[in-house]
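I have a structure here, written as C-alpha cells, and I will follow up with some questions on it.
Note that one protein chain is taken out, while the other chains of the complex remain in position.
Up next is chain A:
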Amino acid sequence: MSRGLKISAALVAVFTVVAAVILSTTGTTAEPDTTSAPGGSAAATAVVRPDSHRLSSAPQGSPVFVEFLDFECEACRAVYPAIEQLRAEYGDRISFVVRYFPLPGHFNAERAARAVEAAAQQGAFEQMYQRMYDTQADWGEQQVPKDALFRSFAADLRLDLAAFDAAYADPATAARVAADLADGQALGVQGTPSFFFDGRRFEPSTYQDLTDAFDAALD
C-alpha cells in the first residue's frame, strides 16, 4: 500500500468517525432530558414548549390538550373535524397545542410541516394547518415533492412569498420541525395522532371520552 493510499484511507476513516459522532450526539441533544424525569410535571415541559403552536385563546393556566400530528396522516385527517369541533366548544377554556410529528414513511409530511411552520412565521399557522387537512386528498400518499402546491397555498393566503420561500428552505425551519419530532419520540410517541392532556398520554376512543376528560378538568 502506497503512502498516499494510506493517508487517504486514514482521512476517510477519521472523517467517518467524526461524522458518526457528530450525527449521533446531535441526535441525542435534540431530545429533551425527559429520560431523567419520568412522568409528572417535569415531563409536561417537553409535552409543550414555549414555542409550541396554540390553536386557542384559552387563558394562561388552562388545561392543555396536545396533539402530535402528521399532515399527511389519514387518521389525523379523520380526527381533524372532531378537533375543530372541540376547539369551537372548549377553545376559550382549554389550550389546544399542535406539535409536528411528520412520519418518515410519508413523503410530503415533513415538507407540509415546514410549509405550516413557514406560514406560522407570518402569523398564519391556523389557516395553513386547516388548508393542509382540507387538501390532504390532493397531495397525500404521493411520492413526488409538493413544494409548488404548498407554495400556492401560501399565495392563496396572501402571505409574503419571498419570506415564505426563505423560511421554507431555511434549515432553522426544518430544525424546528425536527425538534417537535424529537420531543415526541422522547415522550414515546410512535404514531399519529397522539394526544396528551395535562401532560399525560391520553388515548380517547370516542368523542365522548374527550369531552368527559375536558369537563372533568374544568370542574
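FYI, a residue touches a chain if its C-beta (ideal position, glycine included) is under 8 Å from a C-beta of that chain, and two chains touch if they have at least 3 such contacts; residues count from 1.
Following the convention adopted for this analysis, contacts and distances are computed from a predicted model.
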Assign the chain not included in the display its UniProt protein name, restricting the answer to "Nucleoside recognition", "Vitamin K epoxide reductase family protein", "Putative ABC transport system ATP-binding protein" or "sulfate adenylyltransferase".
-> "Vitamin K epoxide reductase family protein"
Residue among A:11, A:75, A:88 or A:218 touching the omitted chain | A:11
Where A:19, A:161 or A:218 are the choices, the one touching the absent chain is A:19
Write the list of chain A residues that the hidden chain touches.
-> 2-8, 11-12, 15, 19, 22-24, 26-27, 30, 104, 107-108, 110-111, 143-145, 147, 169, 171, 174-175, 178, 181
